[in-house]
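The complex appears here without one of its protein chains, the remainder shown in place.
Up next, chain A:
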Amino acid sequence: MRNEELILSINNVFKSYHRGSQIVRVLENISLELERGAFLALMGPSGSGKSTLLNLIAGLDYVDQGTIEIDGVDITTLSETDLARWRSVNVGFIFQFYNLIPVLTAFENVELPLLLTSLSKRERQKHVSAALSVVNMEDRVDHYPNQLSGGQQQRVAIARAIVTDPTILVADEPTGDLDRISAENVLDLMDRLNRDLGKTIIMVTHDPSAGKRAHSMEHLDKGVLNHDL
């Protein structure tokens, strides 16, 4: 694998949490590499540390030890302010419960990340319309989240994730709150984003059928990556 094709490089990462006076080790010596345009599924039982690893990759949390390099930037060295700025440019989030802002319309929810850019209002509108058309939600721009079904909300959330054209998309149980058909639609959409638009996707799931839609799979168990499975 040529180095410039690597988009993610995790080296010897440790992470633990304090629970009262106890220290709970969540990730133990994790190392992982991912090339640009990959679609990786992180799988494992509850409490295995897959969401924690995803949070670290997405720059939502700090490692105790080790480095995480994304597109040439070691995010473990960034300050909180710089990390927030980095996230706004490089990470698109897809959450299990969509996490749309209930008081904003679909259009405004998708526009939200663009407020952190220097784009003009007209340019923002153009980007939002394009993102909503990718997820086939251009006819629901003025709907509030509570006026949309779960599947539709997740599609709006995906539009929000891709609107800034981020380096990676991170998805935490993106189909966990959806019925089978909606879940299939969302997975189809993610597959299309990966295949047609070349988006690098890292998805956490404990649903084997969702995991099978990814191109590669990593298993975590008790905070340790098991490459052999």
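Criterion: a contact is a pair of C-beta atoms (placed from the backbone, for glycine too) under 8 Å apart; a residue touches a chain by one contact, two chains touch by 3 or more; residues count from 1.
Definition applied: contacts and distances are computed from a predicted model.
*Asks:* Would you mind picking the UniProt name of the chain not drawn here, from "ATP synthase subunit b", "Acyclic terpene utilization AtuA family protein", "Na(+)-translocating NADH-quinone reductase subunit D" or "ABC-type transport system ATP-binding protein"?
*Replies:* The missing chain's protein name, per its UniProt entry, is "ABC-type transport system ATP-binding protein".
*Asks:* So which of A:Gly20, A:Pro102 or A:Gly198 would be touching the chain we can't see?
*Replies:* A:Pro102
*Asks:* Could you list which residues of chain A touch the chain missing from the display?
*Replies:* Considering the whole complex, chain A reaches the absent chain at 55, 58, 60-61, 80-81, 84-89, 93, 95-97, 99, 101-104, 108, 111-113, 115-116, 160.
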